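In what follows, a single structure is set out as structure tokens and then discussed.
In this view, the complex is presented without one of its protein chains, the others remaining in place.
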Amino acid sequence: MLSRRHFLATAASLTASLAGGFATRVDAQGRKVLVATIPSSPSTLDPLNQSNHDAMAVSQLIYQNLLEVDVDGNLVPQLAVALPEISEDRLTYTFRLREGVRFHNGAPFTAADVKYSYDYMLDPANEALRRSYWTAIDSVEIVSDYEVRFHLSRPYRPLLSSMTKYMGIFPQGSREGAAEAFQTAPVGLGTGPAIFSEAQTGAYVELVRNPDYWGEAPDWDVVRFEIAGEANARLAALMSGTADVVGGPAARDFLRLTAEGGGYAGASKPALGAAMMLMHNCAKAPFDDRNFRLAVARAFDRAAIAERIYGGLLEETSVLVPTASPLHAPEAAARLSMDLDAARAALAASAYADAPAFELTYPTDAYLLDVRDTALYIQAAMAEVGITVTLKPLETGQMFGDIFGGNHQTVLWAVVGTTDPTFIMNALFVPGQSLNVGTGFSSEALTAAIEESFGASDDALAPILARAQEILADEAPAAFIGTPKAFNLWGPDVTEMPVNTGITLRLRDVKLAA
Amino acid sequence: MLARSPVALLGLALIAAIGVIAVLAPVLPLPSPSATSILDSYLPPSAEHWFGTDALGRDVLSRTLWGARSSLAIGLGIVVIGMVLGVSLGLAAAEAAGTLFEELAMRLVDIFAAIPVLIWAIAVVGIVGTGATQIGPVSLSNEAKLVLLVGILFFPGIARITYGLALAELTQEYVDARRLQGTGSAAILFGDVLPNILSPLLVQASVLVGIGIIIEASLSFVGLGVQPPMPSWGSMLADSKQTVFSGEYWLSLFPGLAIFLSVIGFNLLGDGLRDLFDPRRRTRLPKGAA
Partner (left out) sequence: MPVLTRLASALMVLLVVSAMIFALTRLGGVSPARLVLGADAPAESLATFEAEHGLDRPIVVQYLSWLRALPSEGFARSYVTGQSVNQRLAETLPLTLELVTLAFVLAVIGSIALGSASAYWENRWPDHTVRVLAMAALSVPGFWLGLLLMRWVGVQLAWLPPVGVIGWERGIWPHVSSLLLPALAIAIYYIGAMSRLMRASLIDVLGQDYTRTGVALGLPARTRYAYTLRNALPPFVSMAAMSYGYMFGWAVIVEMVFNLPGVANALLTAIFQRDYPMIQAIVLLITLVFVLASTAADLIQRALNPRLAA
């Protein structure tokens, strides 16, 4: 039998839930909690091996770097006090470090930690996922406790932008025997505003505010990442008040909820260094034929995809460089614009004019953007010019297996890199770089242009990149579709939230209602 | 005979209607189910598009009718495989009663009966992938794999029923008479025994088709079932997930309703047949006796 009091208590909590009061703005200990839902569970929390941008939202609250990218996409100092001094020959970078910073384990942050972290990452034995981005570094020199110098073997302009993202500084000696900690429970290893508290794979990651944080104290006491693979589940969490911030909302939900108001708000920004494309395998039929690639590139309507499928949250571009960028080459882009007659002519001139067909692989789980509708649209568009497309939806892991085994014909997906304008070009088309095995394409002229751009200053970049885009328009080694925007959606308790141009959620600076 | 059961008739009528639609889909004056018209996305039901259009401007009516083909084909295919395997093994085991073969056959049935269908279907398709799988010279599409797999997992239930019924049937005097006439085992089993025990098997089959349709829909819902551009009700529902909160009800209502009506058709048919074949179930007390 229920006691009367027990019954009343149950009834009271029932009423509370009937009223929709599930929110956990302040927890039992009186801490302010910020809840964000993200689509996938971090497979590791090690900043050196992050392959997934959802997971970076977590690790970038724990670990920090010498530099970061601000909300407008500019390089700004983080653990350094200023941007580095760069030598005339662009071979030495000297950073002055911030003093008084402590790791979560209480140890002071010094130049020795920076050297230790970079040396660890650069050691091939440690198999850091993106080591290839820093191979220009020859050595890291401790000048003094708070000054560190990087010596390069060749000028390498993308160095600083890579430093903001695929790296993290951890305490000297911390790696020894701590592989597990870095992967699943990084306690005492970072300098960031949040300290790892607890996590359950596939369910949540919880961080608490670092009370000794060197910068401006965050507005929250606890950040909880709830993992929800389904876009609907993330939206339902927001609409029922269990979550404050939604990462990776579906484009239509984002547009509808921000237009309706009703307490929900959101913002979008062009993402820097991101691209959605058909990544062809040019080493294999039928994409080994330039005319076939040109036919595909000209047979679909990028504007329709950008406007109808993504509601403007994708900006069309056919030459990788975003249309809005000052580096965009409109003449090159125009050469790949939709033109069915030109597409048919190119197809007729190709070696595969008889029975033109290809297999299109795409990821089933929405990574960065849901591309399923686009895949179906492209299938129908190709049918217009007589190309038969077989769709091959694959889970992202299997898709990577295909790409790196060179088994695919073409893959429809979105990639995101750094703010450096050559990042994706270099990864895709320069021999030996991470995705080159998946494109099977290189051209001496393009490689030379990219190499030249590494040594060029920012002002000298425009003509070099224009040349690169001409080559992309000539060869069409990939059918670029557009640049996705970063967009975040949040609920009524969030009063301020900067959208990160680098696509990951940037929760450090979120402000909550009192 | 069916006329005596209005329930069975109703079920049969539903199935027949859906079956006719499935067969006629290619000749009906409908747009192609995979033709996109991206500027006409998310149009509500109208005179031009009776069931509205989806995210790519495809006609939902056309997709729903074409979806009947994949859903029915897979539901029926599963049961045909299950029946062929189950009935053959059940009959053979009953005929071989008392031998090692019977023991082995029924152990095999026990093992397969211990496999939870949905979990295994998801795990197996997940592991071998949704693309075409090459087995020797044969290339199996994901739909074919699905039919084979679930069909195999369905066979133990059918085998057990067949075995039980056939054991009883084989003790009948006419069987001995036929044997004396020199009729072979296979001829007796398939020519005499099977027709006599078919009714309860049909009841079972009818119910299993309904379950098969739901399993297909569930697998397509998680992306492991029917692959695009072929429309299926399950994958249409999966597509409609993106409209759960935005209110384009027609994307989920029509395929959902189609699954509901076809499954209820097979269930009604099964119910009606059971009432006809199994008189004990129809035992009725005089009114008010309870």
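By written order: A and B. Residues from 1 in each chain.
Just so we're on the same page, a contact is a pair of C-beta atoms (placed from the backbone, for glycine too) under 8 Å apart; a residue touches a chain by one contact, two chains touch by 3 or more.
Source: prediction; values computed, not measured.
Contact with the undisplayed chain is limited, among A:401, A:440 or A:455, to A:401.
Considering the whole complex, the residue from B:129, B:164 or B:200 that touches the absent chain is B:129.
Along chain B, the points of touch with the absent chain fall at residues 107, 110-111, 113-120, 122-124, 126-129, 210, 214, 217-218, 221-222, 234, 237, 241, 244-245, 252, 256, 259-261, 263-264, 267-268, 271, 280-281, 283-285, 287, 289-290.
Contact residues of chain A toward the unshown chain are 10, 13-14, 17-20, 22, 28, 41, 43-44, 127, 129, 132, 180, 183-184, 200-204, 226-230, 232-233, 236-237, 239-240, 242, 365, 395-398, 400-401, 403-405, 434, 437-438.
Everything that follows uses one rule, which is that only the chains that are shown with their structure count from here on.
Mean C-alpha positions place chain A and chain B at a centre distance of 44 Å. For chain B in complex with chain A, the touching residues are 34-36, 38-39, 41, 55-56, 129-131, 223, 227-229, 241-242, 244-246. Those residues of chain A that touch chain B in the shared complex are 230-232, 235-236, 239, 250, 252-253, 256, 301, 304-305, 308-309, 364, 370, 373, 376-377, 379-381, 391-394, 398.
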